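Note that this complex is displayed minus one protein chain, with the remaining chains in position.
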Amino acid sequence: MQDNVYREQIAADRATGYRMEARQVSKIFGTHKALDSVDFGLLPGEVHALLGENGAGKSTLIKILTGAYQPDGGTIFVDGEEVHLTSPLQAQTYGIGTVYQEVNLLPNRSVAENLFLGHQPTRFGLVDRRRMDREARVLLKRYGLDIDPSSELGAHSVAVQQIVAIARAVQLSGKVLILDEPTASLDRDEVQRLFEVIASLKRDGLAIVFITHFLDQVFALADRVTILRNGRLVDTRRLSELTRTDLVRKMLGKDIAFSGSTSLEAERAPTELLLDFKGYGRKRSVRPFSLAIHKGEVIGVAGLLGSGRTEMARMMFGIDPADEGTVTLSGKEISVRSATDAIGHGFGFCPEDRKADGILGDLSVRENIVIALQGKLGWFRALNRDEQIDLAGQFGEAMDIRAASLDMPVKLLSGGNQQKVILARWLATDPAFLILDEPTRGIDVGAHAEIVRTINRLRDDGMALVVISSEIDEVVAYSSRIVVMRDREMVAELKGEDINPAVIVQAIATHGEHSEIQAEVTA
Amino acid sequence: MTRIPLARLVNTQTIALVGVLLLNWILFPGFFKIEWQDGRLFGSLIDVLNRGAPVAILAIGMTAVIATKGVDLSVGAVMAMAGAVAATLVMSGQPGWVAVLGALAVGLACGLWNGALVALLDIQPIIATLVLMVAGRGIAQLITEGSIVTFSDPTLVFIGTGSFLGLPMPVVIALALMILVTLAVRKTAIGLFIEAVGVNRSAATLAGIRSRLLLVTVYAVSGLCAAIAGIIVAGDIRGADANNAGLWLELDAILAAVIGGTSLLGGRFSIVMSVVGALIIQAMNTGILVSGYPPEFNLVVKAGMITLILMIQSPFAGRLLTWFGRNRRKGAS
Amino acid sequence: MNRSLRPLLATVIIFLIAYAAAVFQFPGLLSTRVLGNFLTDNAFLGIAAVGMTFVIISGGIDLSVGAVIGFTGVLVAVLITWLGWHPLAAFAAAFVVAAAFGAAMGLVIHYLEVPPFIVTLAGMFLARGGASVITQDSVPIDHPFYSAVSSLYWRLPGGGRLSFVGLLMVAVFVIGAIVAHRTKFGSYVYALGGNATSASLMGVPVARTTVEIYTLSSVLACLAGIVFSLYTSAGYPLAAVGVELDAIGAVVIGGTLLTGGYGFVFGTFVGVMLLGLVQTYIIFDGTLSSWWTKIVIGFLLFLFIVLQRLVFAASARGDRVAEKA
Partner (left out) sequence: ADGMTVGFSQIGSESGWRAAETSVTKSQAESRGINLKFADAQQKQENQIKAIRGFIAQGVDAILVAPVVATGWDDVLNEAKEANIPVVLLDRGIDGPEDLYLTSVASDQVKEGRVAGQWLVDTVKDKDCKVVELQGTVGSTPAINRKKGFEEAIAGSKNITIIRSQTGDFTRSKGKEVMEGFLKAENGGKGICALYAHNDDMAVGAIQAIKDAGLKPGTDILVVSIDAVPDIFTAIAAGEANATVELTPNMAGPAFDALAAFKKDGTVPPKFIITESKLYTAADDPKGEYERRKGLGY
């Protein structure tokens, strides 16, 4: 059996000496086996990609390897010696540095402190701030980041925070560096720079674990891959032995068809005008823009991180209401001054920051799905339990949400499944206009394809969508038109022939003097 | 409602309540004796219900507030204000029902004020309600000029000491309020919205919940509950004691909600369990009373009991229990 | 300027304006006597508020400080007066008891996952009850050491007195500020308040830090209790009732966020002085009845938090503009 093949492989690798190894680790949450007797070995000087669908157990394995969770079974070895890791602090003493999924840093503290917390340089027993800032500056230079290390971390963009998290982990990792979806919110340049750093660490003999849903990045970086599915080990092998299709098949347990450019521009001929934003803008936020959106149309929004795409979306949805311009819905002027207004007009909005603005962590999957519809119905027309179960079941199935039960708290779902829950939430309100802000961030290949398919399907059903995404290939795949944001201003509207990656990159990159990221990254 | 299985009524709160009651019974054998006297039930158990009613009523409002991740420190002072207003109104010759309405209006106004500070000015609830906690008692004293305004208005006295179907009026009111509020939050979407706002206000707002309106409403309900409790307490002693009415009761109400399993971090809540929590506290107080221990031990006993109850409820104890369970099963197999 | 310093600056400015306004009405408020009294009379509150600042920055709350002050006073008084201990030995004993008490609360908060509000409320009942079990009476302390220390002061020009306890409070503030802003422990406290999950994943020893925070708060409350007993030369089980609310008020007025993660020890100092100013102003005015006193204090509290809110909002807006420019 194939099983035996990789067991042999593991035996061979074990002989060469693992830096870190997990043998037969299991983790049970309630009744759900998140990890089931998984073996995982890390060789010095390798980049080891850990792959799998959302909810496969990747993050759980990481948390066990770093002492954040205690395994329910199995053992962990560092340099051949059995260890009992009881806390991340202890893992740090073994030279294991980690970037967990969803930036886990302290927005209320300075950049330097986030880099050095627990290891601050001291003088006479007191933290030597000046030295800490100096060292932080040097450290961040390596990643092309020139920011004031004494500034508050929360004042910086998610991308900067991500880089700080990586820098911290690298600086703590003497032996092992673990990166759980580090590139989810980085742009191309930043990813490139990260890869350079990883390559140099690899040359220094560090063992590196790398989790991502971007297969391109896997092929660009990894030496070996380990694939998990439903908490079980599927395979560990050298990447060179696998093709892309093999990889996807092993992850999903089935083949998927990549949904490239499915529909042609001709088929996307605009139909009825749904929404017409005219001179729509908000002081100190988004410069006035005009945009007409038709039924059955997807408007892709491209732009650098921090270019104001999220702000535009929030304005359209009335969270930060516009203070100039007008918007008409099917010819009638409407006012959108709050989320409630927007929902009343048939809008929906999947926010970018899932944890902060999206999920209701302690509430059940069911309640998370029905909440927007219930919000629309108001206080007194309550959906009873049966109706809730029906709705949740129906839309949960439509989005293929993998949850042990619809009554479990949504915070226990994996990131990708949480995203699907939020999509399901909006679909349940049967919106005419849906805004999606980075809907595919942190989502596995399978789900990614599904979401792209869903977008296409919704469009074909006559819904109007605005989709913000940093993945240009993806934007191209479903957009009828693409608007480009730069420096909080809509700078271009592309259609037809222009919807191709080269033109978009060109439009984005055309010199944007004030772009925050650029200012930070250069120098 | 029919679907609530009996098993749901067996939980740490009810077990704790039964435990405390049994303890009282051991300390005082006549504890469970209930007699019919002058057309009403009479006995220590009835006292527990009757004396627990004001805190239970406060806890009803408080639970909703806590579920939104807030807290209302002003309820004790609002009680004093409501009592003072009701008493001065009847003393100035107004009929009882006007006094009751006046007191309720004061409670509502206080709740709206708190809600406005929390929801509109985004002030942290603990501090926002601290303002009224301090100033409110002053206002109550201003109304009564520091003295106890004694009255004999039949309406107010009936609310405080009357009985209905043999049960003391405070108990009837608390029970009615509990059922009413439970239905109001569970038969509408309000309960879900409260939990959603408590768990993640930003996400709830984005999902179309009018979180500001909801917060203001919840604080208003808490203010109303406090006013009702204030009327009861004043009616009970036939006087408005602005200096002492409701003093420190906000802490008891918060405690009741927490013992009832509502987390101070917001989210899931149960009105009924909070009422049970209030009864646990009162059973403790009554137990101390009938036990005959010197009063200087009161606080120590109370601290010990609270710690014990919270320990039983803590997730840690839960984990310990499942761990024991697992081991036992292992041992058996 | 660092944007996190703005609320602090706001508090200082509000204090200065309020003080100037008060002096304008009652010039007597400017005397060294009044200034000296500010330090002496608020010494115990200030010391307790330093501990409270740490607790609140870590995202917790400690309702037991007033009761610990009362308990400490009683314990010290009983040890000195009834059992004839030397005050220093009594202090040492009190510190040990308080540290154990705080540590126990920290352990319960961390391991039993009971919210601090409730744990410290039970702690308050326990300490207050424990004190009245020991004695219900106020126990006077008559010891040469006590009279020596409590009459230790430096005369300022103009009749004011700079007392030992006043200076002790200032010292505690200085040390507190250094610990908060310049030690690893301090950074852990802020980390816990910022985001406990992140902190633990970043390797902050959450259990140890939590225990240390509540131990620190209790120990400082104990020191405040000793100061209180020096101040009154007695121990009384009902002493310092409600001081926890004053301390919380001072901390919040000083610009520390109750949600944790942000705050300044120095801000708390200004907060304590502001509360002191309000009280002194009311005393100088001398016309407010009991109830008007409460109403005015509540109103001023309201005024301060609203002002602070406005400053906060303004500074947040200012930031976004600045970044855009």
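What to note about this one:
Chains here go by letter, A, B and C, matching the order in which they are written, and residues are numbered from 1 within each.
Everything that follows uses one rule, which is that contacts are C-beta pairs under 8 Å (C-beta built on N, C-alpha and C of every residue); 3 or more make two chains touch, one makes a residue touch a chain.
Because the structure is predicted, anything quoted here is derived from the model rather than measured.
Across the entire complex, contacts from the unshown chain go to B, C. Across B:Leu23, B:Leu112, B:Leu175 or B:Val290, the residue that sits in touch with the chain not pictured is B:Val290.
As for the chain not pictured, it touches chain C at residues 26, 28, 31, 33-34, 37, 40-41, 44-45, 132, 136-140, 150-151, 228, 231-234, 236-242, 276, 279-280, 282-284, 286-291, 293-294. On the side of chain B, the interface with the absent chain consists of residues 28, 30, 37-38, 42-44, 47, 51, 141, 145-148, 150, 161, 233, 236-239, 241, 243-245, 286, 289-290, 292, 294-296, 298, using the contact rule stated above.
Methods note: only the chains that are shown with their structure count from here on.
Rounded to a whole number, the gap between the C-alpha centres of chain B and chain C is 30 angstrom.
With each centre defined as the average position of its C-alpha atoms, the distance from chain A to chain C rounds to 44 Å. Multi-chain contact residues of chain B, defined as those touching 2 or more other chains: none present. Interface residues of chain B, counted against chain A in their complex, comprise 187-190, 192-193, 195-196, 199-200, 202-210, 267-268.
Listing the residues of chain C that touch chain B in their complex gives 61, 108, 111-115, 117-119, 121-123, 125-126, 128-130, 132-133, 136, 245, 248-249, 252, 257-259, 289-299, 301-302, 305-306, 309. If you check the complex, the residues on chain A that touch chain C are 68, 87-89, 91-92, 98, 100, 104-109, 113-114, 117-118, 120, 122, 125-127, 129, 150-152, 155, 168, 172, 284, 488, 514, 516.
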